[in-house]
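Here's a structure for you.
What you see is the complex with one protein chain gone and the rest in place.
Chain naming follows the written order as A and B, and within any one chain the residues start at number 1.
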């Protein structure tokens, strides 16, 4: 197809990229070379490679990994069962609905539910396990994060599963494959694009979580997002904050390339 | 495609209907008047009735906007783009704003009610002669504890290190507050910039880690109310409000010293309606208004005359209206400069990441 016709696709999107992505990136890079007095410096980068920030990066990765893993483990079967239901579109909407309630309010609700005298602990006592400290632990942090991100994982997986032709599955079964083999050899490869989209939609933002780290984890979990937040809003050291952001963006690009084994376009 | 078009049209129609509704609502509250005043304040930090009263008295339409941290507010005012006529920053931010020339001087002649403000809250180092700011509320930082659970009496920062308080303390998520507490507990000033002292404070704070349950923000109010922890490091306003609700809480300003803070009204450089801004500040200083506001907000008012309009048990409570000799051992945060603040923050970050 003639290239001049393609312009329709490109213009709005590229304009958006130029204005709201490239311009802010340039700003961030510019700030990352600025010291506290506005002078040019490499100190921020040097500072990033100190144990404090490196540990923080590692722990961000670890938690983002855990969150993504649990999201995937819970979301895949859920998405699968939803596609099997008669009311799949309705169920899908019902999965998204809770995410429209304000995040802070939900976090406050979790504060109440997980608190020492809250619903979760009463339940544990009834069951016979006995009350535990739930709030401000790794458990509650991962739990609430998974809760917040789960629709972002279910949706793309659902979309991938939904278009999966059931005939393929039957065919595989007819040919004598066990259900596990069918899943591994037929279902999984065909839904991998949805899984990848889900991982990207969860892992990447999970790296820069903040808010929840304070509300639910009581600052016992420190992520790169928390540090950036602090530098921008508390210390007003925009240079250091921007430097961490530069690294976050770099990490993201690496992840994109690593998971991006896509076929070339078709048109 | 048809489905997509239908959905798009539905969205546009709904949006149009909502637009119309907003228009009607705004019209019914007279939100379109020309003479407006934009007030930029902390969330829920004023009795909304007073705004109505001010509007009725002066005919000025008040647009009320809120922020949740000094720094966020500062960024917005620095960037401009909005016309904030009155803002209410804390003292260290006022110092910073003064240095950056972000404030208009306040014409004292237009604020006659200034005479009601207690002398001891005037002419403080962060704003000599109150050239740029007028006191709004003030308070302290201290320890709030549950008398049912804490058997011994707490009087000092150093009491918090007792092993019996394991996993019982909630801290506020502020570098100045926490590092300041470490410094105070060692007998240093909370404005200390001596590196050795700071390291000593950080090491001492690390020792407190086993006792700390969490480092939290405003939700500390809810957590203390629900008995989630028995000890909390809080601002006096939080404490007084909770103590009205719960009898088993006690608030103490530690004997080693602590922070004395102020939230003052200022007129930022973004202001357009400077006359109305002065009128508003003067209105808030009126003793009856100030009393009503203080009762609603629950923080301590610097307005001496207002105290006569307030309930006795509120005003005579020395925990929240400490006498002058007590406030003398407290310190106001000084603006330590960006480098030092950054250093404080780094220490705080390291402290947060410290594991027992």
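Note that a residue touches a chain if its C-beta (ideal position, glycine included) is under 8 Å from a C-beta of that chain, and two chains touch if they have at least 3 such contacts.
Going forward, contacts and distances are computed from a predicted model.
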Record-based protein name (UniProt) of the chain missing from this complex, from "succinate dehydrogenase", "Spermidine/putrescine ABC transporter permease PotC", "Hydrogenase" or "NADH-quinone oxidoreductase subunit N" | "Spermidine/putrescine ABC transporter permease PotC"
If the hidden chain were put back, which of A:48, A:110 or A:136 would touch it?
-> A:110
Which of A:25, A:52 or A:169 contacts the chain that the document leaves out | A:25
Contacting the left-out chain in the complete assembly, out of B:44, B:288 or B:316 = B:44
Which residue from B:98, B:176, B:202 or B:221 sits in contact with the chain not drawn here?
-> B:221
Sites on chain B contacted by the missing partner chain, in the whole complex | 1-4, 7-8, 11-12, 14-15, 18-19, 21-22, 25-26, 28-29, 31, 38, 42-45, 63, 65-68, 72, 75-76, 79-83, 217-219, 221-222, 225-226, 241, 297
Per the touch rule stated above, chain A touches the missing chain via residues 1, 5-6, 8-10, 12-14, 16-17, 19-25, 27-28, 74, 77-78, 81-82, 84-85, 87, 89-91, 93-106, 108-110, 112-113, 119, 147, 150-152, 155-156, 159-160, 162-163, 193-194, 196-197, 200-201, 204-205, 207-208, 210, 225, 228-229, 232-233, 238, 241-242, 245, 248-249, 251-253, 256-257, 260, 262-267
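One rule holds for everything that comes next: only the chains that are shown with their structure count from here on.
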Spell out the part of chain A that touches chain B in their complex, as residue ranges.
-> 36-37, 52, 55-56, 108, 111-112, 115-117, 133, 135-136, 214-215, 217-220, 222, 227, 230-237, 240
Give every residue of chain B touching chain A within the complex, in rising order.
-> 69, 71-72, 74, 167, 170, 173-175, 213-217, 219, 222-223, 226-228, 338-339, 341-342, 345-346, 349-350, 352-353
